[in-house]
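Heads up, one of the protein chains got dropped from this complex, but the rest are sitting where they should.
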Amino acid sequence: MFEPKILGFCCNWCAYAGADLAGINRNQYPPNIRIIRVMCTGTIDPLYVMKAFQKGTDGVFIGGCHIGDCHYQNGNHRAKKRVAVLKKIISYLGIDPRRVRLEWVSAAEGQKFAQVITDFVAEIKELGPSPLKGSLRHDRESTRIS
Amino acid sequence: MIEKVQELAKKYLVNGKVKVIFGLRKKNNHIAPHIFNKVEELNDLVVSPKYPLLYTCRPDKKNIIRQIEEKYPDIKIGVIAKGCDERSLIELSKRDQIDMKNIAILGVACTREEAIECRCPRPYPNNPLIGEKVEGVFKDKSVEGLLSKSLAERLSFWQYQLSKCIKCYGCRNACPLCFCQDCAMEQEEWSKTGEIPPEIPMFHFIRFYHLADRCIECGECEKACPMDIPLLTISKQVRKDVKELFDYESGLEVKQQSPLLTTLDEMPMKEGVNDDGI
Partner (left out) sequence: MMTEYKNVLTVCPYCGCGCNYYLQVFDGKLVGILPCKSHVVSQGKLCIKGWNATDFVVSKDRLTKPLLKKDGKFVEISWNEALSIVSEKFKKYSLDAVSVLSSAKCTNEENYLMMKFARAVLKTNNVDHCARLCHASTVVGLGKTFGSGAMTNSIGELEDTDCIFVIGSNTTEQHPLIARYIMRAREKGAKLIVADPRLIPLTRFADYHLRQRPGTDVALLNGFMNVTLNKGLEDKEFVNKRTEGFKELKEVVKNYNPEKVEKITGIAKELIIKAAGIYAKAKSASIVYSMGITQHTTGVDNVVSCANLAMLTGNVGRPGTGVNPLRGQSNVQGACDMGALPNVYSGYQRVSDENARAKFEKAWNTKLPTKTGLTIIEMLNEAVEGKLKAMYIMGENPMLSDPDINHVKKALENLEFLVVQDMFLTETALMADIVLPAASYAEKDGTLTATDRRVQRIRKAIEPIGGSKSDWQIICELAGKMGSQEFDYSSPDEIMDEIASVTPIYGGIVFERIEDIGLQWPCPSKEHPGTPYLHKGKFSRGKGKFFGIEFKEPAELTDADYPFILTTGRTIFHYHTGTMTRRTEALNREVPTGYMEINFKDAEKLNITEGEKVSVKSRRGKIEVKVLKTGKVPEGVVFIPFHFAESPANMLTNSAFDPVAKIPELKVCAVKVEKRKNI
């Protein structure tokens, strides 16, 4: 049974707090996600996302504040634009852009957080394991590329 | 046409409008960029076959124009600029790499044959002094080929192409807009050093992403690749996407800021552009 591995970047002020709230209120969500706390989604370099895929992650979740509520004014503006470009590029490289999800979750939305993660894990389960997983370790076998 | 260019350049030099001319020189059947100080030298000035003028000289990572401006802040440089040269100059000046006030652009438009060879969408500078603006190439076979593939096909295509890479950094070295002092492609954290091919697709993704708002479609990256990896294909398509998402085209106006550096209020993003499917 395929259990996806998801990496989550949650901003300290909203999404991470929302995740905390979900925990306090016992809103269940699947254990497939590992959360990294960042101060703002604006600090997330899309290279981290690609690196996650390179290492075999099946999906990347980015959670931030709603537009207008960012603790640093417009960090989440940057995130939104970057993720849009990022999704385009990975789709040209052959990675399904639905594997990256950007959501705005405020500190009070614990229930929403749990729901969003549950939906995302289900979607990734449907999409299957990441196509980059175990791909082309050139030193292991004489795999012929056609 | 070349005589007209030489005449114009000589006029500018003689009139003192510019102190030096920066253009291509043909010597012994080889073409390279050159600084022309004297009028007689301009007899060797050419504009084709295409050679880009703005390479980032390593290891200092400054292009020639910037080095001239730093050493001789008062002289005016006349640049025989084709469309791609002018776009490079504009993007570089947006990022404070050069100062446009010392540069006089002697724009030269390319012919339709040259545009087809380079697959260039805009083979003319903003105000060409020589040559007519011809239509660029908008339909590109390799881009259409990529878009017609399914996700799995795209992945195996790039797995094959990128595994030919010998990590020469030619794509980065030849790019007029790759001038960062600490290039992310060199850092161990992003892709392991010392092995070829480098990590696929991480190594090349760094460039694709960092140039999303900077690429001016000069095609030098693909021309510098010893293994014929079709790098321009992705950069072309991403540049189209940036235009669709943010109504922004790189290299047209000095005052326009890149959308990835601005807020949504200053440069809004078009919603609903299909970013969740293929």
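In order of appearance the chains are A and B, and numbering begins at 1 in each one.
Keep in mind that, in the parts below, contacts are C-beta pairs under 8 Å (C-beta built on N, C-alpha and C of every residue); 3 or more make two chains touch, one makes a residue touch a chain.
Since this is a predicted model, take the numbers as computed values, not measurements.
Asks: Kindly state which of the options B:V5, B:V20 or B:L45 is in contact with the chain not pictured.
Replies: Looking across B:V5, B:V20 or B:L45, the contact with the absent chain belongs to B:V20.
Asks: In the whole complex, not just what's shown, which of B:A32, B:L147, B:C180 or B:V254 touches the removed chain?
Replies: Considering all chains, including the one not shown, the answer is B:A32.
Asks: Touching the absent chain: which residues on subunit B qualify?
Replies: Contact residues on subunit B toward the absent chain are 20, 22, 28-35, 37, 49, 51, 55-60, 64, 67-68, 71-72, 75, 163-164, 166-170, 173-174, 186, 193-194, 196-197, 223-228.
Definition applied: only the chains that are shown with their structure count from here on.
Asks: Using mean CA coordinates as chain centres, what's the gap between subunit A and subunit B in Å?
Replies: From the centre of subunit A to the centre of subunit B is 33 Å.
Asks: List the residues on subunit A that touch subunit B in their complex, please.
Replies: Residues of subunit A touching subunit B: 46-47, 50-51, 54, 67, 73-74, 77-78, 80-82, 84-98, 131-132, 135-136, 138, 145-146.
Asks: What residues of subunit B sit close enough to touch subunit A in their complex?
Replies: Touching subunit A from subunit B are residues 146, 151-160, 163, 184, 190, 195, 197, 199-202, 205-206, 208-209, 212-213, 234, 237-238, 241-242, 245-246, 259-260, 263-265, 269, 273, 275-278.
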